[in-house]
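The complex appears here minus one protein chain, its other protein chains still in place.
Let's look at chain A:
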Amino acid sequence: MNAQLLQPAFVDPVLDAQRSFRAALKALAEPGLIQPLSTAPHLEGLAPATYALCLGLLDADTPLWLAPGFDTPLIRANLAFHCGCPLAVRREDAVFALLGEHDLLDLSGFDHGNDRYPDQSCTLLVQLSDLDSGRGLNWSGPGIQAGRQVNLPLPQAFWLERLRREAFPRGLDVLFCAGHHLLGLPRSTRIAEECA
């Protein structure tokens, strides 16, 4: 590991990690609601919210798969130092995956869990440029009382790809990050046609 590349992470490691974990919990409990994460550190190439999630969720027991766009020496060195997480070479071995918006059209290979242990699936951390510039879709399901309009800037092909991989209770949970905000998309959320 190159010590020159290391940078400070959380200012208050314990409380900041708890805040980012809490934000991730809330994001998955209330799908489609944007959760702020104000105390996130900066790392070149990663949005503050993405980096804060990595610092809060990853440790030595969670192999991470890095999309090629994030596979820089700087990110590798800092994740290895602050999280201690192993980097998975194959998607099948990953418990978390870090993806960009261009990696969403092919979600093959990630672990969907199994019928007995659906919780062992791979959780996708997806970094976007923003969370509200796309066309509106109507989300419904657990955690949403009446239906919620969400405007994620995602291609139609992503929703088809997600639908193809859905076999409840197996499936993929996704956390979208942009800037200091994150938004959860658990496998239980149903996506309806766009709002009028």
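Methods note: a residue touches a chain if its C-beta (ideal position, glycine included) is under 8 Å from a C-beta of that chain, and two chains touch if they have at least 3 such contacts; residues count from 1.
The rule is simple: contacts and distances are computed from a predicted model.
This complex has a chain not shown, and the name its UniProt record holds, of "Phosphonate C-P lyase system protein PhnG", "Acyl carrier protein", "DNA ligase (ATP)" or "Arginine/ornithine transporter AotQ", is "Phosphonate C-P lyase system protein PhnG". Contact with the omitted chain, checked across A:L6, A:L33, A:A67 or A:A80, is made by A:L6. Across the interface with the omitted chain, chain A contributes residues 3-4, 6-9, 13, 81-82.
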